[in-house]
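Quick notes on the structure that follows.
For this view, one protein chain was removed and the others were kept in their places.
Chain lettering (A and B) follows the sequence in which the chains are written, and residue indices restart at 1 in each chain.
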Amino acid sequence: MVKRFIALVLVLAVGGLFAVLLATYAPDAELNQTARYYAQRTAQDLGAANIVTAIIVTYRGLDTLGEVTVLFLAATIVGLVLSQGGQSGTPARGRVPVGELLTTGSRYLAPLILLLGVYVFVNGHLTPGGGFQGGAIIASGTLLLLLADPLRRFGHRLIAAVESVAGVVYVLIGLLGLILAGGFLDNRILPTGALGALFSAGAIPLIYVLIGLKVGAEVSSMLVSLAETDAETREEA
Amino acid sequence: MPGIAQLAMATGFLLILIGFYGALTRRNLLRMIVAFTVAGTGVNVVIVSIGYMHGRTAPILDATLAASDAAARIIDPLPQALVLTAIVIGVGITALMLAYALRLYSQKRTLDIGRFTELKG
Partner (left out) sequence: MSGVDGLLLSPLLILATGLGAAFLLGLLHPRQSGVAYGLTLVALAWMAWIPARWLWAFVLQGAAPVEILTAGTPPPFAINLRFGLPEAALTLLVNLTGLLSAIHLKDVLLNQGRRAMAVLLVAVMALGGIILTRDMFNLFVFLELAVISTAGLVLLSDTHRPGLALGAGFKYLVVSQFISVFLLVGIIFAYHATGTLNIDGMAEAGLANVAALAFFLMFIAVVSELKPFPANGWALDIYESAPPAFSALFSAATGAAVLYAADKLLLIGGDAWLPMATAIGIVTFIAANLLALPQTHDRRLLGYSSVAQTGLVLMVLGQRDILGEATPFIAFGLLVSHAVAKAGLYWLSGLVQERRLTDWAALGRRPLLVFAFATFMAMLTGLPPFPGFYAKWELVHHLAGADRLVLLALVLLGALIEAGYLFRWFGYLLKREAPGGETAPCTPHKLVPVLAALAAGWALAWLWGDLFGRVNLLLALPLLFALAFLLLDWLPAWIKNTLAIAGLVAYFIMTWGEYDPMRLIFAIIFLIGGALTLLASYHAHGRRIGFYPAAMLMYAGMVMLIQATSAFEFFAAWELLTVGSYFLILRGKASEPHALSYILFSLGGAFLILAGFAIAAAAVPRLDLAATGALQLDLASLAQVAAPAAPWVFLLLAIGFMTKTAAIGVHIWLPGAHAEAETDVSPMVSGILLKAGLYGLMVLLLAMGKQQLHGVELTHALLWVAALTALLGNLMAVFQEDAKRLLAYSSIGQMGYAMFGLALMNHLGWLMALVFVINHYIYKSMLFLAVGGVAKRTGTREMYRMGGLIRLMPLSFIAVLIGIIALSGVPPLSGFGGRWIFYNAIMDSETRLPIVVLFLAGPVAFLYLFRLIYTIFLGQLKDELRRVKEAPFWIVLPQMIYVALLLVFALVPGLALRQVDAYLDRFFPDGGLRWEGGQITSQYGYWDPIAIMIVVGVIFTTLFLWLLFVNRRAQMVKQFNIVFSAERPYRPETTHFAWNFFAPYRKALGFLTQPLATNFWGAVTDLLHTAGDLGRRLYDGNGQTYAFHLLAFVIIAFFIGMGA
């Protein structure tokens, strides 16, 4: 009870800080200097139609590389944490098998989901969406398969290989920017092309494809690790 | 008169506070993790609301939005980029916490955070 009261007091105090922020907040009428630069220069400099994508992949590409690394780390550590507990056990028995409908349905759906994911990240520089969104969609395909058949085992090697190759190539492309263009992760190592075309915006689509693959692989790997451990944990229980 | 940005921001702050309160009072690891995702969502809402500008459009150039008048018509694209990063980082940490919780559970058969206090003082 005391604990809740203190928690309430603390949270209200933090709320007080936030209230000050809210009360003094005045929305901008015009874009600030940074945003204006992006609005005016993105198209001519980088050739990307989706300004947000240009920011993510190029202007703030280092953040994004870090972001990908966060997922990479999380997936790696999840694997590490979960593998520490014990060896991958034998599949749990005695479960109610999932229905035919679900199994078959998911088998049809999975490739479509994969395709959608690819579409989303390939068009990231033109339309809403991009590597992360596409990657997440791909991973949702994995999730569907896992939900439909919890005992299904995925090839860790394949996932790891996709992840690694995508990551290494991403870093190399970044370094190419250092050599061929204006700096690390500069997308203008490839021609920027015509605004709005699929093959435009320099290396942005390429990077987004890599990100999409990498994110998809990473999130899938996390899901797979969690699922496998979950199976073991149940077994031990 | 508070605009939609303020409304969204207030919602975001409220979500953060709810998340904080939950994380401080729920002893169950999983509930704590859920509380954190609520707070994280709140932060994301706040970030997005900062970039919002009334009456403007999404920062994607196409047939209806020429590069020349983009500066006058789009909302601030930067918070949108930031929020993506924030979301992804949030996902990473949530996954990590879940894995930790799972492993902690398999060791002690409990999810009560008050039970993992061997290290102290």
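By our rule, contacts are C-beta pairs under 8 Å (C-beta built on N, C-alpha and C of every residue); 3 or more make two chains touch, one makes a residue touch a chain.
What you see is a predicted model, and the numbers here were worked out from it, not measured in a lab.
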Partners of the unshown chain among those that are drawn: A, B
Among A:80, A:115 or A:198, residue touching the chain not depicted: A:80
In chain B, positions touching the absent partner: 16, 20, 23-24, 27, 29, 32, 36, 39-40, 42-43, 46-47, 50, 78-79, 82, 85-86, 89, 92-93, 96-97, 100-101, 103-104, 107-108, 113-114, 116-121
Residues from chain A at the interface with the omitted partner, ascending: 6-7, 10-11, 13-14, 17-18, 20-21, 24-25, 28, 32-35, 37-38, 41, 45, 58-63, 65-67, 69-70, 72-74, 76-77, 79-81, 83-84, 160-161, 163-168, 170-172, 174-175, 177-179, 181-188
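Rule of thumb we're sticking to: only the chains that are shown with their structure count from here on.
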Separation of chain A from chain B, taking each centre as the mean of its C-alpha atoms, in whole Å: 15
Sites on chain A touched by chain B in the complex: 3-4, 7-8, 10-11, 14-15, 18-19, 21-22, 25, 27-29, 31-32, 34-36, 38-40, 42-44, 49-52, 55-56, 60, 63-64, 66-67, 70-71, 73-75, 77-78, 81-82, 84-85, 126-128, 130, 132, 195-196, 215, 219, 222, 225-226, 229-230, 232-233, 236
Chain A-touching residues of chain B, taken from the complex the two chains share: 3, 5-6, 9-10, 13, 16-17, 20-21, 24-25, 52-54, 58-62, 67, 70-71, 74, 76-78, 80-81, 84-85, 87-89, 91-93, 95-96, 98-100, 102-103, 105-106
